[in-house]
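Note that this complex is displayed minus one protein chain, with the remaining chains in position.
Up next is subunit A:
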Amino acid sequence: MALQRCTKHLFNNVRVCTSLIQSMMCSGGSTSVNPKPDADTPIFPGVQSQWAESLELIHPHSYNKFPVYRVMDRNGCILNPSEEPQLESEFVERMYRTMILLNTMDTVLYESQRQGRISFYMTTFGEEATLIGSAAALAYNDLVYAQYRETGVLLWRGFSVDQFVSQCFGNCEDEGKGRQMPVHYGSKNHHFVTISSPLTTQLPQAVGSAYAYKLANNGRCVIAYFGEGAASEGDAHAAFNFAATLNCPVIFFCRNNGYAISTPTHEQYRGDGIAGHGPGYGITTVRVDGNDTLAVYQVTKASREYAVKENRPVLIEAMTYRLGHHSTSDDSSAYRSLAEVKEWGSLDSPISRLRQYLALKGWWDDAKERSWKEETRKMVVNSLTRA
């Protein structure tokens, strides 16, 4: 009976709803919902489109794919000078140094797992530009929701090597209190929400936090990182839809690195990558060369500005390649050739690309390279010894 009463109430409210829709559509500048016969454009509550009088099944190949934005070529040369970000040398150098430190830390900690010192590790080889480029474009207090391969973002924010190592060891210094597997970092002070293993759960949460920030009117945005595999989860669909319908200042940053453990992208999706989802949800979208640090920086900066100003979501798909294994529990030679990995590493390394840019600008040289690499190695090894 309760249900019947509800139906009755619902029924009474249909009239109210229809007139509400009418007034909303009128105030929005579009025509009313009155189903006038032979209207010039279809008047349905669910769409604003045109009529078609000849049948055409619209196939996916007829849609234009999102282009990949880049600033540098593979040799670090600027392609379109007007797109070059006007950054101070110290800033770009800091980006590069952070990428080297990240690389060193990844190398040493991966080895430490092999030596039995820590139980597990995940490297970010090949994706340094997606992480540092984007992190550098955010405000320090924009809330970060990460998946598991975003160590570089937290490193940029100022999480120390000691703190990373402590979490991996689960020692008494770990702010997570030794409760989670390695690489499940989190830091309130660095506005980086603690990582959890279930994939994609962070996406709708990021949308909720962005909504909260909008109501608080604090000028902050939220960024949610995820891989192209994670984008297959239902939570991604939920997040995109909520962000768009509820007008949330959130950046969805997808690291499309070609593999979800062993599953290549052609077995993960059939459409135009993850960027292709954007228009489906009414989300502003951009695809970027994820190995181009400057392009990632530009794209993230522009997206942030837009998200905060308009209180609208943005979807960024950063195309990159996972040079390392999925984790220390994976040997990727089981599903891809060593030659493929080697080729990507030598032809399109995000680190060398930025290095070449720095060298062209006269901001970096071999001596600096050697000394910084040595210093980073010492830093990480000392940290391990202390842990």
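In this section, contacts are C-beta pairs under 8 Å (C-beta built on N, C-alpha and C of every residue); 3 or more make two chains touch, one makes a residue touch a chain; residues count from 1.
By definition in this document, contacts and distances are computed from a predicted model.
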item: Name under which UniProt lists the unshown chain, selected from "2-oxoisovalerate dehydrogenase subunit beta, mitochondrial", "Translation initiation factor eIF2B subunit gamma", "Sorting nexin-1" or "Epoxide hydrolase"; value: "2-oxoisovalerate dehydrogenase subunit beta, mitochondrial"
item: Contacting the left-out chain in the complete assembly, out of A:92, A:108, A:129 or A:143; value: A:143
item: Residue of A:212, A:261, A:302 or A:359 in touch with the missing chain, whole complex considered; value: A:212
item: Contact with the hidden chain (one of A:238, A:261 or A:302); value: A:238
item: Sole contact to the chain not displayed, among A:184, A:255, A:287 or A:353; value: A:184
item: Absent-chain interface as seen on subunit A, which is shown; value: 1-3, 5-6, 9-10, 13, 16-17, 143, 145, 174-177, 179-180, 184, 186-188, 193-194, 196, 198, 201, 203-213, 215-216, 222, 234-235, 237-239, 241-242, 245-246
